[in-house]
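Handing you this structure, nothing more for now.
The other protein chains are all here in position, but one chain of the complex has been omitted.
On to chain A.
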Amino acid sequence: MSATDAPVLRMESVRKTFGGSVVLRDVDLEVAPHTVTALIGASGSGKSTLLRCANLLEEIDDGAIWLDGEEITDPRADQDAVRRRIGVVFQAYNLFPHMTVLDNITLAPRRVHGATRAEAEEHARGLLGRLGLAAKAHAYPDRLSGGQQQRVAIVRALAVRPRLLLLDEVTAALDPELVGEVLEVVRDLKDDGMTMVLATHEMGFARDVADQVCFLDGGVVLERGTAEQVFGDPQQERTRRFLRRIVEAGRL
């Protein structure tokens, strides 16, 4: 039992600086399998950097990060092997504009994981169908709406059957109608048991879907707990102020 409950992702006193500014300070995090962790906080509080560090897109200054018990910040670790097990969805989609939707999705399964074209495309079409994009398989990304592009980006991340999915403010660039469309996909993934860490400004969504909520402020995890704890009974004055502003803005 304890083996299956071991955290998928664990961070211990992670520190990250850019030039002279400390972006993450003493960040600890544990993400249990099949749970969703929401990172909330103002812009510039370090949410995106934390996700980038988890995927080794940023080198951390101090501390350590484990994926399934293996230290991935060890200089001897194979970074490509680590990234193969983590899916990332970016705020700006980052689809490859010179490839069709299907090629975007099958690139990694075919070139990295050695799937045949037929296997990869069948899997991709299945995922696209589930997300209502079956008709767009041969379209180019620039021809799609923002919500469609973001769903394709999610499919691309899922196509390699990752152990962990990182979502970096995936709805920030979308209008409310499309936000719902993308969040519905994330909710379905949670029901499928996908382990996810998401940075988000959608507080209502974070409250509904997250098993664990972390409030970041100035690179520090100021408050963490279940959604009820953080949204219902925040302990820190800073958290209360942040949530009050969100409520005033009508976002919760």
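The definition used in the following text is that contacts are C-beta pairs under 8 Å (C-beta built on N, C-alpha and C of every residue); 3 or more make two chains touch, one makes a residue touch a chain; residues count from 1.
In this text, contacts and distances are computed from a predicted model.
Colleague: From the names "RNA polymerase sigma factor", "Cytochrome C oxidase subunit IV", "ABC transporter permease" or "Carbon-phosphorus lyase", which one matches the UniProt record for the unseen chain?
Modeller: "ABC transporter permease"
Colleague: One chain isn't shown here. Among A:59, A:78, A:122 or A:175, which residue touches it?
Modeller: A:59
Colleague: Determine and list the chain A residues touching the chain excluded from the picture.
Modeller: Here the touching residues of chain A are 13, 15, 17-23, 25, 44-46, 52, 56-59, 61-64, 73-76, 97, 142, 217-220.
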